[in-house]
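Comments concern the structure below.
Of the protein chains in this complex, all but one are displayed in their positions.
In order of appearance the chains are A, B and C, and numbering begins at 1 in each one.
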């Protein structure tokens, strides 16, 4: 307006809620929530995390396809629309680029949108908004505009889904600088990591292993586990490090059991954070065992395991007794329901792969 | 119609031109074209390849943004609209998903569309069509519907482009089963590989290194070089294998010169085909030199170099004297024009990286 | 050169779609006259009888598959119960050489066009992603990524036009899918290229749980046509006579070089979105009951019966055919198709890839091992036995 009337308004910037400092974790549980340990599924934990985040911070909003009265096709947003109303949790029109694009504008204004992509492959229409804006806005504006957006994506297979319902798309996001990509493998992490993701000032791709939604643990919510950017050693061992995340953590643990039966001491690391990668935790484990394998469902070629294998090797070459192995999906489109069992990594395949090493 | 009138038409399928057998390479040059060697740029070679393909096969069509009268922003389609007319080479509306999506329908009907994405980052709106259809159609239909589509994408930096004009997006495509991804580094390959891509029954992502468009060689067109799915040893050496593609091949050759000055015998391999990966050629080189490094512009994390490093290591672990190195862009969004020089790999950085090895 | 459209005097002011849906048959099955027909006339009785027969068979098939799905025999099945008028009219309006681009919801359109139950069900029971020969039937695979197939239809229609072939491409779209960018791009490409394409939106008023009021703020989806300079029709999607008349008109228009048309059929999804959906969470039973009273088959049946076209004899013969179809459909599910997991590697590329052959060999080896030792597991006992 200066050229028009020479007055430069300076007020509106203040209307915008500045992003909150990240890093601080919640200390007090929501008053309304008892802390008694109960059997909780990943789905239930995610639902609780959304509920608590909505209750704690009026800037948190949840929208997407069917997340309102239906509660999402996986029921992760169950009852939230009824509890918080249409202005906090609502059904959007059916358009993923629109969902992510409008979330960007909301985040610019100080909201903290949590959006759901209904299935992995249905996030692809939003790829430009994610890659060219969500990932780059902070850098473009020298940190002046941060985008505290969480994009929740149920991913991977194992549920007998028809075509396009079982993609593992993590490699697309982890290769995109500016994104934080995390994935929980158990209910406690599901709760804690989603809370932390929502509290983060950076955009987070939050990958939910859909085949594990209904797997349960006894947890007392709210719970705070390790920071979401850190890997966690789930099981200690000395002979080999199995690296897994999301849906394959269970397989790694099964493989560890099978291995133990063969006298193999297997260390299992749940990566949790795919970007950033926790070089410290992983490096320490690999230097201890001198052997590592990474397990994921996505196709092998150019998959996330390639990065894991490459960086472990770069950083620990002279500690390695054998090449890092990749136990992954094949380099083919995800199969139809009846054939997915032949595609998905199994504990037996992990053991068979370990057998290929010269010990 | 059977339930309506019990007649099941069986004719229309025949109207559809069946995909031609792939693999056969052209033998005779177009009659109209002299074979005298002339100084030819990559841009010129690509233009000639399109012209010859259009002349040879009436099913070839070229469309996209500004590819008509303007000849494309890089002039790769220069004069083709005038020569072949609006029904063979034309400007489409401005929508990349629309361009790829309609190309799919055309290919289903027997055409061989060659479409242009104006810049790398502007292919992202087409990501769903590429990932969920272009890559999967053949598999979905058990080979009954093949999609002989070429998606040309000028990629990478080095031209002082403003934001979104310098992305290296190869890792997104190479991780997607069903796609063939190739990239030439010199005029002869540009011609030969584009001809072969257009002749392929499978969809090809054809990545054009935009900073090299105007680099020239003396070539006689039409030319037929190695099959597009094979890597080529450009320079023989015994101490180390430098792997490069597209814009970084020049850097590898410079590094080889610098290395030679230091008494280092450097073998340079131009990968040419990113998917499939030519394990045979690369493996032979690496087993000879026992050391390898991969150079690319894209960010390192989850970049194409991760796959290269991982598979070389898997397949040649006990031949390797040192970890495979990655000389790549940083894990940041591509910088603004004045800062790109600090981001892009250089021959000096390659040499510095080789210095980090214990020799 | 650029188009100074505002300077030319022959700009055609577009005709808005009607506010009431175009209708030829009242809900009571009586012929409609006057403005609501929008000048369309009743198809002849042979055509109507053919449509009736196809709708009855389609419904029987759909009900049978839904039942099989409830028994857990299929991975999923999106029913088109209540949408038969849209589905069958769309197929009936096409000539043999035309192409159909359906969605997951449109199995009965495939059936009506001659795809066998076994071929249709292959994907829903999880054998392979698509189970029929697209080229044989001129039907694209049933699209799951919403609205993507509309662009394929435009591309195919454009290719046919370029080759001077007499081919029209018709695509079915859901109301929800019109919100996707691809729907817009398809409308726009079709109109700019004057591609012989017909867009039939089945507005069944829900996208899974999301009601149409949250999907669009427009009076009708047919209004979208205005923005692309193409004709748009808002039609009673439960009136098969009207749907057939309007779609046929659009197909003829496309065939004669008149370009694309957008048609919205207002209908209702009587079943859940798929077997795994729970519609009680988002809609009243009364609403469903309400729409039961507007059933497309009932309506035509009343009309044809009153006209004397639908005799008891014909009705019975159709019923018999329908039962035979249901039996054939059940039989399909009693056959266990031989699936070869190794085929997973065979259709990814036309050319062989050494790395893929390695993976194929790995699986072949694994399968052979399992076969030779079906109980094989890495158990302690087994290890001990082996040692």
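By definition in this document, a residue touches a chain if its C-beta (ideal position, glycine included) is under 8 Å from a C-beta of that chain, and two chains touch if they have at least 3 such contacts.
This structure is a prediction, so every number in the text was calculated from the model and none was measured.
Undergrad: Any idea which chains on screen the missing one touches?
TA: Result: the unshown chain touches A, B, C.
Undergrad: Taking the full complex into account, find the residue in C:29, C:96 or C:229 that is in contact with the omitted chain.
TA: Hidden-chain contact among the options goes to C:229.
Undergrad: Which residue from C:87, C:119 or C:182 sits in contact with the chain not drawn here?
TA: Once the missing chain is taken into account, the touching residue is C:182.
Undergrad: Which chain A residues touch the hidden chain?
TA: Listed in rising order, the touching residues are 1-5, 7-13, 15-16, 19, 22-23, 61, 87, 92-93, 95, 97-98, 100-111, 125, 128-129, 132-133, 136-146, 177-178, 180, 200-202, 229, 276-277, 279-280.
Undergrad: Extract the touching residues of chain B with respect to the undisplayed chain.
TA: Given the touch definition above, chain B has residues 65-66, 68-71, 73, 91-98, 121-122, 124-125, 160-165, 258, 261-262, 301, 330-333, 335-339, 342-343, 347-349, 351-352 touching the missing chain.
Undergrad: Contact with the hidden chain only, please: which chain C residues?
TA: 1-3, 5-6, 11-14, 16, 19-21, 179-185, 188, 191-192, 194, 205-206, 211-221, 223-230, 234, 259, 266, 283-284, 287
Going forward, only the chains that are shown with their structure count from here on.
Undergrad: Which chain's C-alpha centroid is most distant from that of chain B?
TA: For chain B, the chain whose C-alpha mean is farthest off is C.
Undergrad: Any idea how many Å lie between the Cα centroids of chain A and chain C?
TA: A distance of 35 Å separates the two centres.
Undergrad: Based only on mean CA positions, could you tell me how far chain A sits from chain B in angstrom?
TA: Here chain A and chain B have centroids separated by 32 Å.
Undergrad: What are the residues of chain A that contact at least two other chains?
TA: Each of 97, 121, 124-125, 163-164, 301, 330-333 in chain A touches at least two other chains.
Undergrad: On chain C, where are the residues touching two or more other chains?
TA: Residues 128-129, 145, 181-182, 348, 353, 355 of chain C each touch two or more of the other chains.
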